[in-house]
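Note that one protein chain is taken out, while the other chains of the complex remain in position.
When the chains are written out, they are named A, B and C in that same order, and each has its own residue count from 1.
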Amino acid sequence: MAEVTLVEAVAMALGRAMDEDPTVLVLGEDVGRDGGVFRATEGLLDRFGPARVRDTPLAEGLIAGMCVGLGAQGFRPVAEIQFMGFVYPALDQIVNHASRLRNRTRGRLSCPMVMRMPMGTGIKAPEHHSESVESMFAHIPGLRVVIPSTPSRAYGLLLAAIRDPDPVIFLEPTRLYRAVREEVADDGAAAELDCCYVMREGSDLTLVTWGAMTRETLAAADALAEEGIEAEVIDVATLKPLDEETILDSVGRTGRCVIVHEAALTAGFGGEIAARLAEKALLSLAAPVRRVAGFDTVMPLPRLEDAYLPGIDRIVAAGRETVRFQ
Amino acid sequence: MAEVTLVEAVAMALGRAMDEDPTVLVLGEDVGRDGGVFRATEGLLDRFGPARVRDTPLAEGLIAGMCVGLGAQGFRPVAEIQFMGFVYPALDQIVNHASRLRNRTRGRLSCPMVMRMPMGTGIKAPEHHSESVESMFAHIPGLRVVIPSTPSRAYGLLLAAIRDPDPVIFLEPTRLYRAVREEVADDGAAAELDCCYVMREGSDLTLVTWGAMTRETLAAADALAEEGIEAEVIDVATLKPLDEETILDSVGRTGRCVIVHEAALTAGFGGEIAARLAEKALLSLAAPVRRVAGFDTVMPLPRLEDAYLPGIDRIVAAGRETVRFQ
Amino acid sequence: MNAVDRFEEGSPSWPVTRYLDKGGSALQDIPSALDDRQTLAALYAAMVRTRTFDQKAVSLQRTGRLGTYASSLGQEAVSVGIGAAMDPADVLLPAFRDHGAMLWRGVTMTEILQYWSGDERGCDYAGPREDFPVAIPVASQAPHAVGVAMAFQLRGEKRAALCILGDGATSKGDFYESINACGVWNLPAVFVINNNRWAISEPVAMQTAAETLAQKAVAAGIAGVRVDGNDVVAVRHVVGRALEEARSGRPQLVEALTYRLGDHTTADDARRYRDDAEVSARWQEEPVLRLRNYLVARDWWSKADEEALIRQVREDVDGAVEAYLALPPQPPAAMFDHLYAVLPPSLAAQRALLEDGDG
Partner (left out) sequence: MNAVDRFEEGSPSWPVTRYLDKGGSALQDIPSALDDRQTLAALYAAMVRTRTFDQKAVSLQRTGRLGTYASSLGQEAVSVGIGAAMDPADVLLPAFRDHGAMLWRGVTMTEILQYWSGDERGCDYAGPREDFPVAIPVASQAPHAVGVAMAFQLRGEKRAALCILGDGATSKGDFYESINACGVWNLPAVFVINNNRWAISEPVAMQTAAETLAQKAVAAGIAGVRVDGNDVVAVRHVVGRALEEARSGRPQLVEALTYRLGDHTTADDARRYRDDAEVSARWQEEPVLRLRNYLVARDWWSKADEEALIRQVREDVDGAVEAYLALPPQPPAAMFDHLYAVLPPSLAAQRALLEDGDG
């Protein structure tokens, strides 16, 4: 069993999926000889050849639209969008077609595609390389929106996403690509979609997060533990469709909840989770729900990236205040 | 003073704005001789000529991108997107450029553009003519998102939007275009942006909504009044930046809140409002917040449109249950 | 307004293929593969069928029994010619005005009416199972054709994807991205531009300064040709040849010159923006009479043939309308039935809300 980073786990899952299913294709900009700008498709060209590992012209709308055609024909395209900031030209195809083809044709045609893309800050890249607009996708009926937070989760969820018969937006936190190594068995075992994962148990407070912010959130939970506050940490993992039970169950026990995300606060996905609590857990809530999120301003260029990103301190402070709230 | 429909009020505001400011331009598909498919630009070509009222090639990305160039050059383009379902090709320009140009250049260049588009169901048009994805725009820092609910509000808010120095997404509820007539003076008076409007006062319950759903919501409030429940009805009008004070103030008094919108529930803008309540009005809340919203499925073709749309009954039921909640 | 002039046969480097002149006289020998009564009569019958159906659909809309509908009046030759040129195994990716091609390929009139009545089941074609449904967002079907064609190439199948687009669609980026990609990969795809001279109220001159739409192929490094879209023989032939080329890995762009004789859709009133005189003049070029004249001149079509055809087509259309009107409505909860392959449990409550009639 190899110790791998998250991006290596992605490559491993892609290789596995292509191995076991000849209908799986990989396409995108620089996914071939270059192996992807983050090396997520490294080695695939040599293993599977240029027919199945295809460098595309520089056109995200085309990439997404091709996937719809390939999907309708029974292929399982896995497309890479080089950075989330470049996904917008693909939105028309994702929203108006990929998410609707099955519904529109009453199941006659479908769209078993995966669109992978790195998201979020943390690598000090130029503008548009640090987007977190997962809530835009989470609003669209017919899509799945999945965000892994560890190498093994990335491996398992990506396999599940590729095998899933419907379109999946698979968001890979750039900041985690090489942050940690983990033992991941290349055993073809998928992880469960459509469910939250409890990363840490605790009875005083529920911290809900996903993607890269799981790291800061776990660190904040450790810091809170030193103050005697035991926080449960939930990794939402699949934003859509949302497994609200796990969250409601936890908050039902703790009565206190802080939601953490990197995306801008307003109309971010944290709002949806807070809303579910206000609707379905009001009587359990012993303190106001808090959101620790990105500011409602344009993600700054790298110099101020860290100032934008919700840090451990802000999470700890929000957790502390939430627990102390009477 | 003329009795006008909402779409006539839009045309009136456009004419007024073009009259008083030579930098105001109108552009889009079929906005010239045809006067727009809904007649929102009727008469403008004859009054202002083809240089200022411009039929564009069929390309929404181009339309939005041109506006960025025109805006940077000091013009105030008012673009029409024919239906909200066709706005996605423009998203790259809206999100990556229009909303960011001022910030990116530290104020050197800016983007005083308005993108108007009809939204929502109600006219039994084919697919993609019934979208309500306002929350996608509301998530983007640097934008204003404005939705009028009456002819006079449309007139005043559109003038304000055109005069505003920053990009405004101006969403016109198709269902209201010809639903009512109202006296609107063509006096050039703008309505206030960035604030909610209280459409009806009441002390038992707060109903929060916007756009077309204001009609059903007001009707529901009337029905509730017959049961002895006095509902306050708030028209959010500007979703971004959000005036949360008016909402918090009302719920602070009523302790009960139902949010109504046509867009799909999950990650819809109702989630943001419910979240604000869970964060900032928890102690005032005497009952769980309720959202009455579109289902999390693809907006069906016209035959099932009415079944998709949250109806008066659902609002009344939610209001009643919320007030009865102990 | 007469903004379409330069779209006539003007450009010498982009000649227009045509066999029958406006009046139906042959300008050159009809391609031998088409030059028999049966083939031409079938093309003629399909155009009559399409037009009859179309008129019925418009009248159903006018009487409140159909939703907004996009008529193909005057453009029957483009659509029927495409349908006839395709192999059953090819895949059609139509726009929203291509009823003739869909009907030829076996989509039923009832299905088409059901779709335009606002019922998704109309897209679950019993016939051509792999064909794409109508594309409403203009040009958005073009990249799907790239994907479909790539699927054929990957499987080594001798099939082609045929995508129909309007002249307005040639302004959209997805059109260019798609023809360009087909060039890169030598994909078996044919893009037919139905140049009916108008995109709602905008004449082609408002879409492009290009003298022809066929020449847009140059940008992609693929072949582009023009055809008289009111001459079904020419369309059938040129598109047929294009499909052969495509199946051999040479993607093609075909510009078919026709004219939208009707309103844009039933929601439109074209008199707001175009002269009646222009429309009347274009009636002189319309495709149905043109082919009939030719058939009659060759003694391949009699009054009796015509009457029998009309009777048959009316019967078919009436039968289809009857079947359409008798269709049971979808239950509201059906809106959840094909959202995902399996409805996630988290949506069950919403579905139940609808089933309770509480929706």
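To be clear about the criterion, contacts are C-beta pairs under 8 Å (C-beta built on N, C-alpha and C of every residue); 3 or more make two chains touch, one makes a residue touch a chain.
Source: prediction; values computed, not measured.
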| item | value |
| --- | --- |
| Chains still shown that are in contact with the chain withheld from the display | A, B, C |
| Selected residue (touches chain absent from view) among C:26, C:154 or C:184 | C:184 |
| Residue touching the undisplayed chain, where the options are C:44, C:96, C:115 or C:176 | C:176 |
| Of C:208, C:293 or C:312, the one touching the omitted chain in the full complex | C:208 |
| Chain not shown: contacting residue from B:242, B:273 or B:323 | B:242 |
| Those residues of chain A which, in the complete complex, touch the missing chain | 29-30, 32-35, 37, 55-59, 61-62, 85-86, 88-89, 124-129, 265, 295-298, 300-305, 307-308, 311, 313-314, 317 |
| Residues of chain C (touch criterion as defined above) contacting the omitted chain | 171-177, 180-181, 183-184, 186, 205-211, 215-216, 218-222 |
| Hidden partner chain, residues of chain B it touches | 25, 51-52, 56-57, 59, 61-62, 64-75, 77, 89, 92-93, 96-97, 102-110, 141-142, 165-166, 194, 241-244 |
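To be clear about the criterion, only the chains that are shown with their structure count from here on.
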| item | value |
| --- | --- |
| Chain ID, smallest distance between chain and overall C-alpha centroids | B |
| Chain whose average C-alpha position is farthest from chain A's own | C |
| Distance from chain B to chain A - Cα centre to Cα centre, in angstrom | 30 |
| Intercentroid distance (Cα basis), chain C paired with chain B, Å | 36 |
| Per-residue multi-chain contacts in chain B, two or more chains | 61, 85, 88-89, 127-128, 295-298 |
| Where chain C touches two or more other chains at once, by residue number | 120, 137, 173-174, 339, 347 |
